[in-house]
Each structure stands twice: as structure tokens, then as C-alpha cells.
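Every protein chain but one is kept in place in this view of the complex.
And then chain A:
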Amino acid sequence: MAELRIQPKKSAPSPWLLVALAVVVLAAAAYFFLRPDPADEPAPAPAATSAPAPADSLAPGSPAAAARATPPPGDSIETSPPLGNASPARIRLLELGPQLTQLADRTDLRDDATIREQRDNFTSATSRLEDNDPAASLRPGLVAAANLLLAVQQKGYPNLETEANALTLQASELSGRDATPTEQTQNRTYLAQVASLLNTMSYPAKDVL
């Protein structure tokens, strides 16, 4: 004779639920540890291979006139991140950050997909520096700054092609450290050129010779 019994359901979580949770945790960990460094992404193609912006497209009254609203670099920094005992190059790079992003957000530049992408790369690369992460390398931020300026040059400053390409080349030769006097000199020289190019690009293209 058959006999079948019933019982209240157990409240223990399903093992499949635990497996799913473990998979989610592993996926999140893999994402954070294996995601590509933004500075390793390919830089925008040199200006020679892309269509330069025609000079007369930046006539008075064009969106480039909004560049007047962008203050040149070197002005006081409104919001300085906490820097602690950071290296001089790190401090200078973070000082240039707001000006670089402000340039990328200019009305005549912000709609360009390449500039947007390079702006995001720069923001991402410097965010670890802002967090005072001791393991964070300077190199991604330094390279991303050059890539961003190169993208801006290709969009609106055809006359600055030589300077932008030289800056990109110079960035690729940096070690990303700021420990030895040689490295500090290289970084200081490079960041001075970034500031100089940034200053030039704060003016409308028609004013840049």
C-alpha cells in the first residue's frame, strides 16, 4: 500500500540562488580587475588622416565664439582636490583637469564624439589620482590629456596639428613616475606644454595662427 506525506516547505534558500549570487560577485570582481585602462585605448588618428575643419567655419558668430567664455588656464582653481603629499606632477595634472574638461565641454566642441570619448578617458584616468590611490600611475592621466588635446585640435584647431602631435609623442615617452629628478623634469616640461597648448586652445580658432 502506497503512502505519501506532505511537509511544510523549508525556508532555506535555493542552492541555485547561491550559485547565481556567486556568479554575480565573480562578474563584478572580474569587471573591476580586468577592465582596460582608459589610457591604453587608441588615440585619435593623426590630423593628416582626418578631414580638418575648414578655417572659414569658425567665423565670428559661429559656435567657436563661445570660446571667449572659456577662461585661459593659469587662473585660480576653484575646486582643488585634496592632494596630501602628492608629487608635483600629480598636483599639476589635477590642477589642469578642470580646465581640460571645461575646454572639452565648450559648446563648439562638446558634440564631437571623439572629444567626448577622450574627455571620459581623461576623467576616468585622473579619478584614481584624485582618490590619492598610491598605486595609481600618472601615465594614464598624462597620456589621456594629450589625447584629449589632440582630439580638440582635430576638431577645431588645424593650425595646431604639429604641437598636438608632438605632445602625443612626448606623452608616450613618459614613464608615469615622478620619483627621480629626470622624471620630474620630463613631467614638468610635458605639463608646461600641456598648459601652453590648453591656453592657446582657450581662444577661438580664428585667433590662433
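By definition in this document, contacts are C-beta pairs under 8 Å (C-beta built on N, C-alpha and C of every residue); 3 or more make two chains touch, one makes a residue touch a chain; residues count from 1.
The criterion applied here is as follows: contacts and distances are computed from a predicted model.
A.B. asks: If you had to name the missing chain as UniProt does, which of "Flavodoxin reductase-like protein", "PRC-barrel domain-containing protein", "Sulfate transport system permease protein CysT" or "nitrile hydratase" would it be?
C.D. replies: "PRC-barrel domain-containing protein"
A.B. asks: From the list A:Ile6, A:Ala113, A:Ala135 or A:Ala179, pick the residue that touches the absent chain.
C.D. replies: A:Ile6
A.B. asks: For chain A, which residues touch the unseen chain?
C.D. replies: Within chain A, the residues that touch the unshown chain are 1-9.
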